[in-house]
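In what follows, a structure is listed as structure tokens, so that the remarks can point back to it.
The other protein chains are all here in position, but one chain of the complex has been omitted.
Per-chain residue numbering starts at 1, and chain names A, B and C are given in the order in which the chains are listed.
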Amino acid sequence: MVRRRRLEPFTLASAVVALVLVAFVLVPVVSMMVEAGAGFLGQALRQNDVRRSLWLTGSSALIATGLVFLCGVPLAYLLARRHFPGKGLVEGLIDLPIVFPHTAAGVALLTVYGRDGVLGRLLAPLGLTFTDSVAGIVVAMMFVSLPYLVDTAREAFALVDPRYEQVARTLGSSPAGAFLRVSLPQAWRGVLAGALLMWGRGISEFGAVAILAYNPKVISVLVFERFEGFGLHSALPPAVLIVIIAFVVFVLLRAFLVPRRRGTGREDDR
Amino acid sequence: MVRRRRLEPFTLASAVVALVLVAFVLVPVVSMMVEAGAGFLGQALRQNDVRRSLWLTGSSALIATGLVFLCGVPLAYLLARRHFPGKGLVEGLIDLPIVFPHTAAGVALLTVYGRDGVLGRLLAPLGLTFTDSVAGIVVAMMFVSLPYLVDTAREAFALVDPRYEQVARTLGSSPAGAFLRVSLPQAWRGVLAGALLMWGRGISEFGAVAILAYNPKVISVLVFERFEGFGLHSALPPAVLIVIIAFVVFVLLRAFLVPRRRGTGREDDR
Amino acid sequence: MIGLSGLCVRGGRFVVGPVDLQLAAGDYCGLVGPSGAGKTLLLQAVAGVRSPMAGQVLIDGQDLTNTPPEKRGVGLVFQDGLLFPHLSVAGNIGYGLRRRDAASLDGLVRDLGVEDLMKRSPGSLSGGERQRVALARALAPGPRVLLLDEPLSAVDGEAREELRDMLQRATRERGVTVLHVTHDVAEVFSLADTCAVLVDGGLRQVGPPSDVLRRPVDEDVARLFGARNVLRATRQPDGDGRTVLLAGGSPLRVVQRVDAAEVLLVVRPEDVTLALPAGVASVRAVAGAGGVGVADGAMGGASEPNILVGRVERVVSHGGHSLVRVMVPPAIDVSVSSREVASLSLEPGTDVELRFGAQMVWVLPAQG
Partner (left out) sequence: MIGLSGLCVRGGRFVVGPVDLQLAAGDYCGLVGPSGAGKTLLLQAVAGVRSPMAGQVLIDGQDLTNTPPEKRGVGLVFQDGLLFPHLSVAGNIGYGLRRRDAASLDGLVRDLGVEDLMKRSPGSLSGGERQRVALARALAPGPRVLLLDEPLSAVDGEAREELRDMLQRATRERGVTVLHVTHDVAEVFSLADTCAVLVDGGLRQVGPPSDVLRRPVDEDVARLFGARNVLRATRQPDGDGRTVLLAGGSPLRVVQRVDAAEVLLVVRPEDVTLALPAGVASVRAVAGAGGVGVADGAMGGASEPNILVGRVERVVSHGGHSLVRVMVPPAIDVSVSSREVASLSLEPGTDVELRFGAQMVWVLPAQG
């Protein structure tokens, strides 16, 4: 089916409808950039609230990613390697935030971390409050984006043949040694891609953050507030800025993941 | 590494940190349900604005999914089967909305579909406006959730050995016939799972919808507005309701996808 | 009838061809070569599921190079059967038929012994059953040409022999022209009328399998067909052109006239007789192929026996027969029955005598 000289009608028809979808995505992206113009970017970075919000968003997402990384990588490894009762349940629970509506996630988190929530009351004496605070932003980002890190890392570990670890064990490695010296180095790209994906999802989160911690304002909240208060052209600078950052993350992500995909793809049979 | 009698320290440590993450997801979900209580659900359904919003959200997401299905399935098939120049670019563009911050997506869509946007102006004479209308909700849902359908369907097609189609061709099928009689029946579960995932993402969308078409209010917007206006307990009924729907979608999704995963998993070597 | 002329096919960076091949109607051709030789690419080009870079594919005299596969009248069977998993066996076999012609299908279904499988699902079949169903599916629409890609490789033991016999019977009875790709030379001998040898993307030799075995065109083909001894030799300066000198200096008589100064000699391990020197009972080498003694007699003295003296370097058992490496020099591998290895107490260091007729030596031009 490779390199047929004439395009078959079926392929042609598929290509045409497919192009409609591609255009549907492309047009708004281009239009937004054109509308904003080249000067807008510098202008956006010169606005104090945008700069502060950018820093807040990026660092909160980094903290969220770091916290999930510590627990999520061992979890991903267990899910890729072990069978245990209730494994399906754990997998389901970890994936749940993907379909969990984000405003509802904010509400759910509020029942735990709010002023009247279990953890909210428990941690308040320690000076840790979650409503309208960086801690709240971090918790909201963690909740909605942790599946991306865990799933990507799990897939990366699953691609490492477990017999590598068996060989490492016979060569004297403990289970931890085999993980650190053999499995993690092979799954590294995937784990990093998962972390990057999670960070990318974190910086763009709106619904859950807006409910749990509307203030201090992350960039998504800032875009929303400016749009509501001053209209489209006021919202454009921070919006374009965050899109550009997301785009850079995305390009990095594909650079990490594409070589792996190629490696597992089927070679042309001879 | 299967069924070792004693738990190794490394595995034990991994399991403990992994449990922390599981609890982090589980606790807010349970807490939200407990807070809402059993009676809340009936109460939520008896509220007119909740019922109306629920119907609006579900049907808009269905229309969005249907529209993307028509173009996305052929696109997914092309991406799984063909190599063509610029393929990586098309794949990247289709995946872009995953990392595109949703409020920024709303802003971008507004530059095209808003009253001053290219398509907004073009289609207004036909009575089709996108700001504060069902059409706007549909467009916003399509944009943010189309990657889920296309990616899942593409993976499903990629799992079908292209040699099945080669055999079908030699047995007299045209390219379209081989697609309909051989590839689609085998990829069917994955394609359906993709549609379900897209619908699930669609009903929970907030950021893009809130910017492009705040009214009529989809369920996420309703939750946000009630929370802002009347506080947590007013927001809980619609929030719990949408979470339950998302949960059902999610269970269906796993029922579709898990058998496929099992099929491609590595059998125990003998 | 299949005709390939100047056919070039590309797969990634690898190019096969140009290939020229003519197969008569009803011919069974075994396309053999090491893995990575480009056999499957060639098969795909004939099937029409891969477009060639250049050249033509003709079936029954028609140029079908640009005809889509569904209009070529070819059947295709892969190693792993590839039955459509969402259809029953009956659904698979009937896939290529517009209206089920029950009568014609009955004969096919019986010939391939799949009558009792018709309602089963592909997942429940054994490897051999799957391949028989795949074969029935390919033959059901009555193709002129059947293309097989390693059809026996996924099946073992007796099921494999049964499948091979059914394959042979079903294709011969229907007069279908077959192109059978395999890496296993033994398959070619048990099935094919014609053997085509593909190495590194080039078609090296075409002919009856026994011809290729006896008269390989180059060292690659000789080794692929199990001739383990490919020896460098030089022409004896003042001879009749039928005596050559091995690297170690020993003279050898050959049947072909040697004109070049340097040549390669191909000697099959089963064509050499091994004996203990002088006075000890000589035994005939066996196993693998060809018993020399009787064949000599049958050829009425045409053979001039070559005798070489050497020392056993090692003995490797393969079950019933063993390979004995004798350093003459050069090293020559001889196939000997394991029983004789024991009765002659062959072991590294034993001095032995090797005998083989001049007609057992095949002469090739030395390669650059």
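Throughout what follows, a residue touches a chain if its C-beta (ideal position, glycine included) is under 8 Å from a C-beta of that chain, and two chains touch if they have at least 3 such contacts.
Note that the structure is predicted; figures quoted are calculated from it, not measured.
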For the chain that's not shown, point to the residue among C:107, C:239, C:305 or C:320 touching it.
C:320
From the list C:5, C:121 or C:338, which touches the chain that is not on show?
C:338
Tell me which stretches of chain C touch the chain missing from the display.
34-35, 156-158, 185-186, 189-190, 209-210, 213, 223, 225-226, 268, 270, 281, 283-284, 286-291, 294-295, 298, 316-321, 337-340, 343
In terms of residues, what is the contact footprint of the unshown chain on chain A?
161, 163-164, 166-174, 177, 181-182, 185-186
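We adopt the following convention: only the chains that are shown with their structure count from here on.
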For chain C, what residues touch not just one other chain but two or more?
49, 68
Sites on chain B at which at least two other chains make contact
166, 174
